[in-house]
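Just one protein chain is left out here, and the rest sit where they should.
First chain written, first letter: the chains are A and B, and each begins at residue 1.
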Amino acid sequence: MFRSVFGTAIGRFLFGTFILLAIVSATVYFIVTPLLSGGCINDLAQCLTQSGWDAGAAEFLTIVLGVMGVATFPLLVTILLIWVERKFAARIQDRVGPNRVGPFGLIQPLADVVKLLGKEDLTPAGADKLVFNTAPVVMVMSVLLIWAVVPFTPYHVGVDLEIGALYFVAVASIGTLSVIMASWASNNKYALLGAFRVVAQLISYEIPLAMALLIPVMLAGSMSMVGIVEAQAGMWFMFVSPIAAFMFFISSQAETGRAPFDLIEAESELVAGFNIEYSGMKFAMFFAGEFMHVFTNGVLMAIMFTGGWWGPFAYEAPLLAVFYLLGKAFFWYLLSLLMRNALPRVRIDQLMAINWKFLVPISIVNLLMTALLLRLIQEGGLSPENASSFVDNIPQTLILLAGNVVLFGIVMTLLRGRARGERMTDMVVREDVELAPATGD
Amino acid sequence: MTFGNFTPEAFAFGIFALITLGGAFGVITNKNLVRGALWLMISLFGVAGIFVLLSAPFLAAVQILVYIGAIGILITFAVMLTRSMTNITQRFNQQWWLGAIVSVALFALLMAAVIVPVWGDVTEPNRNDVADTTDLGVALVSAERVSELDNETSLEGYVLPFEVASLLLTAAMIGAIVIAREDD
Partner (left out) sequence: MDVINEWAYIGVFFLLAPVLPALPILIGSLLSPSKPNAIKQATYECGVETVGDTWVQFKVQYYIYGLIFLIFDVEMVFLFPWAVAYNQLDFFAFGAGFLFIFLLTDALIYAWRKDALEWT
């Protein structure tokens, strides 16, 4: 058994992932969750009130401490994620990746941070200084704000907003503002050109993102993240509506600018896009903000579609709940890494066509179909009486799954017909071309 | 009006009002139009804060999503589409005194309407009686609904405005495409 773990690459990889996740979830459980509402921080508030503090001030202090805890966690995880990304990309490209700066290269991201701290902060001539300096801050801020509503365990969440899902979409739309600010403040034609394309991409993909979010909201009957996670007690929403999960995953990849939609950082085309003129820590903030955004989207994918902190013994041992949540988030993050390193970039017109002609119509039809089937299920009395029992959920799941499969089949048939049509026109054109006679070698 | 009860909500209201008015002031006084667009988004963010204080968090999120995320970006695009908008040299036209008189009169009228109880006595709204999003959803698609106050009077549901809104959005999109594509 020892050999099967450490002998094969997959074994080492899975073992390393397990250790990593265990360490991170232990850190989160022992350091972050006491600071969330539902943790020991409430006791601190009571303690302070009893020892003479004003009740409002004590509560304010606990809020500030909780916020600091929740907001620092993504920044620290990002440092780890940069290492994971580089190692993973290296292995796919048949090389080793960073392995000099510490055991397995783990200190590499810290070395990068130290290097970027020392770079000179150049502000280009004619740039709008205030907007130039605020843009990276706005971008990172828009990602950090999402973490306020993430439920880590059954008992700990930053704040259980009634409108959690809509809050996520609203805050993510602030990020597009930072792109415009950065590009315009740089006083640079290339930055402006890159930024218009980026903003067009970001706003277009918000539509299928939000429409895919409507399905878990409809199935759970509530927009709050805690409500959505608890409604997946019987069956994860990914199995109930895989098309919505697929839609959310693809849109979230496009929203953060990951390959194959990474025209944002199309290095071969526009040098660096909208952040050409940024150097030093400001550029580091854009860079870290993007990684944080991908991981946050992985966490949200885990919450919305794969059951969040659900797993065996999640209620008795909240540490396991954190482990399950981070494990699922990490799984989606690795999937996005795999997509990034394996798929080629799409062109900008293909990008827009994918969104407006493929994702948006499918999400609309999926929404209507799910709504119709849910209504029929409820009229027919097949809806699960006990929402947390797996067996009760099976009839509803099977019907909705069948609907999804039918929709998938229809879409594939249409696409195949279109592809065949385009290939036919290609072949017709090619018949007219004269082939040059083959001459020797 | 009492100045004795300085609750945190009053404090928050003061801050958000300052953000809204300050942002609006920044919009009209800035010579640089793109900066003016950014000030506008700050002002709209203040409005979202005021929605939260009115116990309407759904509308606050909608304000940020639609106004800042969509309309703000469209305004910035429109500003950048036209050249030489960075420096507006002439900020006041010939009849500025007429505009000033009308604004002051309107302000006085609105202040009177808000402070003087013209439509009956002012009662403190009951914070525990707030409708949440589920009630909103039910009201949006019902033809009639039952009033919460006495569980008997039937009120008009909002399904007709709901559908008319959809028709309005369709008309807006078709009109926008017709106008924007006219020069092709």
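Here is the rule we go by: contacts are C-beta pairs under 8 Å (C-beta built on N, C-alpha and C of every residue); 3 or more make two chains touch, one makes a residue touch a chain.
None of these values were measured; they are calculated from a predicted model.
The chain not shown here makes contact, within the complete complex, with A, B. Touching the chain that is not shown, out of B:Leu18, B:Ala100 or B:Leu169: B:Leu169 (per the contact rule at the top).
When the omitted chain is restored, the residue from A:Ile23, A:Leu122 or A:Val391 that touches it is A:Leu122. One chain is missing from the display, and on chain B it is touched by residues 8-9, 12, 49, 52-53, 55, 57-58, 62, 65-66, 69-71, 73-74, 77-78, 80-81, 83-84, 127, 130, 133-138, 140-143, 159, 162-163, 165-167, 169-170, 172-174, 176-177, 180-181, 183. Contact between chain A and the unshown chain involves residues 37, 59-60, 63-64, 66-68, 70-72, 75, 113, 116-126, 133, 136-138, 140-141, 144-145, 148, 158-162, 165-166, 186-190, 192-193, 196, 199-200, 203-204, 206-207, 210-211, 214, 217-218, 221-223, 271, 276-277, 280-282, 284-285, 289, 348-349, 352-353, 356-357, 360-361, 364, 367-368, 371-372, 374-375, 378-379.
Quick note on the criterion: only the chains that are shown with their structure count from here on.
If each chain is reduced to the centroid of its CA atoms, chain A and chain B end up 31 Å from each other.
Residues of chain A touching chain B in their complex: 56, 128, 131, 161-163, 166-167, 169-171, 173-174, 176-177, 180-181, 184, 192, 196, 199, 203, 206, 221-223. Contacts from chain B toward chain A in the complex involve residues 8, 32, 34-35, 38, 41, 57-58, 61-62, 64-65, 68-70, 72-73, 76-77, 80, 132-134.
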